[in-house]
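Excluded from the complex is one protein chain; the other protein chains are retained at their positions.
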Amino acid sequence: MPIIEMHLMQGRSVEQKRAVAEAVAEAVTRTLGVGPEQVRLLITEHSSEEFSVGGVTAGRKQELAAMQAATSAKKS
Amino acid sequence: MPIIEMHLMQGRSVEQKRAVAEAVAEAVTRTLGVGPEQVRLLITEHSSEEFSVGGVTAGRKQELAAMQAATSAKKS
Amino acid sequence: MPIIEMHLMQGRSVEQKRAVAEAVAEAVTRTLGVGPEQVRLLITEHSSEEFSVGGVTAGRKQELAAMQAATSAKKS
Amino acid sequence: MPIIEMHLMQGRSVEQKRAVAEAVAEAVTRTLGVGPEQVRLLITEHSSEEFSVGGVTAGRKQELAAMQAATSAKKS
Amino acid sequence: MPIIEMHLMQGRSVEQKRAVAEAVAEAVTRTLGVGPEQVRLLITEHSSEEFSVGGVTAGRKQELAAMQAATSAKKS
Partner (left out) sequence: MPIIEMHLMQGRSVEQKRAVAEAVAEAVTRTLGVGPEQVRLLITEHSSEEFSVGGVTAGRKQELAAMQAATSAKKS
């Protein structure tokens, strides 16, 4: 320990995953005083229909925003 | 919070994912008295070899059922 | 499946836990078309120092709010 | 219960997943005295950039090892 | 990896936790061909109101069973 699970939206690059893994391990070893080899991090990616806030998936939220933008454009 | 992780078998449609996200958020806000923006839901899908009950994966269970059906058909 | 993990702040009553369990199971069976006996829900409670948004734990946020309220009261 | 989540590196065969599911269920029923139908196991697979120890992803570790091997080969 | 999370009902003894940890590690190393030091197991315990099947918590199920038993006893 610590064992860390991080849930992310799909689409992060290899560079970003390596950067966040390194930065989180540094943050944890510094503040908790554990050796780096103790810090294990698992990333799970979720598609835009697999994450929701207040019952609205990220995918649906994007659709609604696009529809609203289209409606606003017509009106103006 | 609440933060909710839901594990599902692979193969749900976008419509089903949106419907379950909406219904679960409504259920949680109504019974716990939290604002909808507090409810975050993560879905993780699992293939038929990644879920098992009593040591038998869903995939193997389907195979066994198909074999049994084939044997029954031969006998009759 | 579905198997659901729900993370809550500590302090919900037995009645609330039973109500949310029932409501979530109803929401899931209705929208995904699975039998109720398939729906398993696990609740994990977290104390106010075990949940944070943007690096500020719920406990620290309450402290900051109390300090701010005290400062405002003095000024007025 | 027990409900078990197992995180694995990507690339296990169907045979391995079935074998581990069976062996873990047997281990749990034997030591905890629960019926096999109570034991549910979920497997989540992670790619080599989604697992890290001490801030170094499995993918980066492989790269570093390959670079080191190449350097050693040149020197000799 | 493998990293394993096991959810249990509260009330297991230290001996049971040690036995299941040992048995699961043996099952995983044997079937997946990994070294024992790779196998990490986390146990999370849940009270009887924090686990539910089909919307009925384990605590409520026990209550219902006790009430039914009491009613049956009166009738006979």
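Which chain is which? They are A, B, C, D and E, in the order written, and residues in each are numbered from 1.
Methods note: a residue touches a chain if its C-beta (ideal position, glycine included) is under 8 Å from a C-beta of that chain, and two chains touch if they have at least 3 such contacts.
Computed from a prediction, not measured in an experiment: that's the story for all the values here.
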| item | value |
| --- | --- |
| Displayed chains contacted by the hidden chain, counting the whole assembly | A, B, C, E |
| Given A:1, A:14 or A:65, the one touching the chain that is not displayed | A:1 |
| Hidden partner chain, residues of subunit C it touches | 7, 44, 46, 49-57, 59-60 |
| In subunit E, positions touching the absent partner | 14, 17-18, 21-26, 29, 35-45 |
| Absent-chain interface as seen on subunit B, which is shown | 3, 40, 42 |
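Everything that follows uses one rule, which is that only the chains that are shown with their structure count from here on.
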| item | value |
| --- | --- |
| Pair in A-B, B-C or C-D that repeats B-D, with over half of contact pairs matching by residue number | A-B |
| Remotest chain, subunit A as reference, centres from CA atoms | E |
| Distance from the mean Cα position of subunit E to that of subunit D, given in whole angstrom | 22 |
| Cα-centroid distance, subunit C relative to subunit E, in whole angstrom | 22 |
| Residue numbers of subunit D (touch at least two other chains) | 3, 7, 22-24, 26, 40, 42, 44, 46, 51 |
| Touch-based graph of the chains, sorted into line, ring, star, complete or other | other |
| Chains touching one another, given as label pairs in label order | A-B, A-D, A-E, B-C, B-D, C-D, C-E, D-E |
